[in-house]
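Heads up, one of the protein chains got dropped from this complex, but the rest are sitting where they should.
This part shows chain A:
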C-alpha cells in the first residue's frame, strides 16, 4: 500500500491527504491545525484576509513605485515647460512664420546625416516647432523657431527628464517584457486588493460610522492604524479603481485583449490592392491615439508622380480641421503615406493617412468613428494622464497617488504591530476547507478575467506544492 502523506500549501492554504509525493506527516503540521475551540476561525473573513495580506506583501512595494512615478509623470507638461523652456518657447513672437518646408530645410542643413521623420505643430503660438529626426538609429527632436528659423535646441528621446518616470511607471526602469508584465500584474492585483479590502472593511456585525466611514482617532495601536488604513482606502477605492482601470488599456496582455474587443476594424478603409502584410499605424507614426494604434496603414498609389511636400500636407491638415497640436509623420519609403495625427483632446482624436503623391485621404479615423467602448477608453486614458480636465485632473491624480502611498504605509504599520518575531505574521488560515476552496476559485475567477493573475496564482500554487510545502521550517514561517 502506498504511503499516505499530508500535503499542505501554506500560501494558498490548501491541505489534503495524498497518496504519494509528500513526506510531511499530519502530526508535523500540528502547529498549523489549530482547532476552532483554540481560537481558530472558520470564517470567509479569515480566508479573504490571508489573500489580502499575501497580495499586499508582494505587490505594495511596486504599487508605491507606480504611484510616485505616476504622480511625477502627471505633471510632465509643467515640468518640461520649465526645464526645457529655452527649447520649447520662442523669445519673441514674429508676425509671420516660415513655411514647414523652409523649417525642414533648415533642420536638414544643420543635421545633414539625419533623416526627418515627423513634424509637430503646437497650438500655443509661442511654442517652437518640433521636428523629429533619426540620427544614427536614435530618435532626436529638434526645436526650431518658426518665426526666424533659428534652431533652439535638440533633445534625445531617451534623455528626456520625464522619460525616466515614464520608464519607471511602465517598466520599472529595468525595462523589457518581464518588467512590463510585472507592472500589469501589480495593477491587476491592486484591483484584487481593493475588492478583498472592501470585503474586509464591510462591517460584519452592525453598521457603525466610526471605524467604517470615519476613523476612530482616539484609539491607539493597531485599531488606530487599521482605521487609518481601511477608512481612507474605502473613500479612495472608486478613484483608485478608476485609475487602475484606465491604465490597463496600455498593458501588454490585458490591454491587447481590450484593444481587440474595443477597436473593431469596421471603419478601416480598404485600399485597392491588398498588401501581403499589414503595417500598423503605431509602427510608422508618432503621437497616435490608443484606438488607432492598430489601424492598418494603406499604401500610396504607384505612378510616375513627384511626392508632395510637407507644405501641401499641412494644407490638407488645415482643410481636414485637425486640431493642434498635431504631428505629421513622413512616409518611410516610396509606398509609404503621410500620417496626420492628433492625440491630445479625447473628442478631437484623429489619424489620417494621406497618399504621398496625390494627397488623397486614404483613411480617416476620428473619435466619432470609434465604437462606444473605444470612446470611453480614450476618455479614460485622458483621465489617467491628467489631460481630461486640466489642472484639476492632474491634482486629482496626485491626491490618489498620495492616498495610495498613505494606505500602503498604514498597512505596513498595522502588520508590524501585529507581527510576532520569527514569523511572517500572516493572518491564520481558516479552518474551513470548503470556504478556503471557494475563495481560491473566486480568485481563479479573477484570473480568467485578468490572464496574468490566473498565471500568477497557478505559479504560486506550484511554488507551494513543490517547494514550500516540503520544507517544514518554511511552512512554519509562512504560518
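For the reader, a short list of remarks on this structure follows.
FYI, a contact is a pair of C-beta atoms (placed from the backbone, for glycine too) under 8 Å apart; a residue touches a chain by one contact, two chains touch by 3 or more; residues count from 1.
Everything that follows uses one rule, which is that contacts and distances are computed from a predicted model.
The subunit not displayed here is recorded in UniProt as "YtkA-like", chosen from "FAD-binding protein", "Heme exporter protein A", "YtkA-like" or "Urea ABC transporter permease subunit UrtB".
Touching the chain that is not shown, out of A:82, A:238, A:278 or A:391: A:278 (per the contact rule at the top).
Across A:80, A:163 or A:257, the residue that sits in touch with the chain not pictured is A:257. When you scan A:159, A:283 or A:311 for touch with the missing chain, the hit is A:311. Remark: the residues of chain A touching the chain excluded from display are 14, 16, 96-102, 104-105, 257, 260, 264-272, 274-275, 278, 294, 296, 301, 303-312, 316, 319, 355, 357-364, 437, 441, 444, 447-448, 451, 454-455, 458, 461.
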